[in-house]
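Would you mind keeping the following structure in view while I ask a few things?
With one protein chain withheld, the remaining protein chains of the complex are depicted in position.
Here is chain A:
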Amino acid sequence: MPALMAFSFPEDVMEHIFTFIDSDKDRNSVSLVCKSWYEIERWSRRRVFIGNCYAASPRIVIRRFPEVRSLSLKGKPHFADFNLVPEGWGACVDPWISAMAEAYPTLEELRLKRMVVTDEGLELISRAFKNFRVLVLSSCEGFTTDGLGAIAANCRNLRELDLRECEVDDRCGHWLSCFPETCTSLVSLNFACLDGEVSFPALERLVGRCTNLKTLRLNRAVPLEKLPNLLKRAPQLVDLGTGSFSVDLYPELSSNLLGAVTGCKELKSLSGFWDVTPACLPSIYPVCSGITSLNLSYATIRRPDFVKLVSQCHNLHQLWVLDYIEDSGLAAVASSCKDLKELRVFPSYINDAEQNFQLTERGLVSVSEGCPKLRSVLYFCHQMSNEALFTIARNSPNMTRFRLCIIEPHTPDYLTQQSLDAGFGAIVQHCKGLQRLSLSGLLTDRVFEYIGNYGKKLEMLSVAFAGESDLGLHHVLSGCPSLRKLEIRDCPFGDKALLANAAKLETMRSLWMSSCSVTLGACKLLGQKMPRLNVEVIDERGSPESLPDDCLVERLYAYRTVAGPRFDMPSFVWTVDEESNSRPS
């Protein structure tokens, strides 16, 4: 019983007050005030977010927060998306599920990103948590549609089943048919990443009886002919991901589709459009003016059709497209979509330098000029100039996420042949709220000086083929007060900067360095000096014991943790420190 002061509130009042505190940051602050608040807070926390699943352990989480209803976990480092982390590295969620099956029988939500999920795990979820409602799997792998079938069959109150770009072994079974006829609770269903066909009658019935369904994202295997029926059963849809959008439209289908689409008066978000043929696009014109989010990044249509479509979408906040849109297409976006906040332009031809269409830095510049609310950019292109970056920085001071990928490494400013240090420097200087930045092109150590100095709010930095010396890394690690995640590949950064800034790493979530100049000896030293970091060497050449200290490691992944070294590592991963040498699994 805490010492009572005359004006302190009883505990249950505090508890009630704490229920209004949602943000993790605030709750963390609250828990530090005093022991009493710590206790009240931990008993009342319902949502836990763990940005690195190895930063804690199931036991630790359960011990501190006994009444959790929602858990979010992220596993592999971001560069795993690009095949830089060998498979089998880790991040399997099963131990978490097993532990929670006992400790959190009332668990309702599980959101996982870049984790390995198994069918057994999914099955356990479906049986252990009676009130399970939300399953969101982003970039996960390791399971099959059988596991999905278990979820569908056993989770009586399932609201959300959301598979985002997962690698699922599609057994082409009838997982969708496993939803019982009594299931009416679905609010969100996204199976766009699956390969196989689902039973269309089952799908239609499911959609028809889930009257609260707001999000429906179909996979490619759902042909366009099936769409009208689905839409007619779900006119309340807010977010639609079409299946294949290609067919020789015969008149009846065409008017059918148009009518069905028009009936969806709440539609705000459109995606899918696999295999789209331009002739089918007019069927969505009726809803364009209400659309706020449009994902055409799998639609290989050319600029004229893009422009016709996009220029009707005056309320667009978010646009994802392929580079087929060209500069002139983006100019059309700039003049039509004045509320645009997020733009992503993906490359269609990755290795082809001879494009027969024209997407350059000018497209991005025109969007930054025409769209004053622009704050999030992902842009792939082949050329860039400092001048363009200056303009963008000046036009978009509210930018929070800026990821530029110039496809050929070391590409200089095409106008001046100089490095792009100045341009990126302008971005960090002018966009004072910048939280995420990805660099590309020809860059020296100077750009890191700018970043370290100006990137006060920068939380995540991605670097590839840049810099000249350890100084670059030193600039970043000794600056950037808000830095949480730093990922680097193929840069000449080595031991000195790393060791000189060892303490910084404990203030960050993680550091990834691959194909850099970090020696094994430095990794060991780092591991030894920083006991609350796991310093993992991921190297397929053999055990660190057999390699000399001055050899360069292939990949280094260092992250802070309260759980100590992990024990589920495959044979090519070692947690290193000098004392216990290297510790394989």
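Rule of thumb we're sticking to: contacts are C-beta pairs under 8 Å (C-beta built on N, C-alpha and C of every residue); 3 or more make two chains touch, one makes a residue touch a chain; residues count from 1.
To be clear about the criterion, contacts and distances are computed from a predicted model.
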For the chain omitted from this view, which of "Auxin-responsive protein", "Alkylglycerone-phosphate synthase", "Autophagy protein 5" or "Cell cycle control protein" is its UniProt protein name?
"Auxin-responsive protein"
Residue of A:36, A:429 or A:543 in touch with the missing chain, whole complex considered
A:429
Looking at A:271, A:419 or A:575, which residue reaches the missing chain?
A:419
Among A:127, A:265, A:410 or A:532, contact with the omitted chain is made only by A:410
Tell me which stretches of chain A touch the chain missing from the display.
79, 81-84, 86-89, 139, 165, 167, 193, 274-275, 297-298, 300, 302, 324, 346-353, 356, 380, 385-387, 390, 394, 405, 407-419, 421-422, 425-426, 429, 438, 442, 444-446, 449-450, 452-454, 462, 464-465, 468-471, 474-475, 477-479, 489-490, 492, 495-497, 499-504, 517, 529, 540-541, 570-572
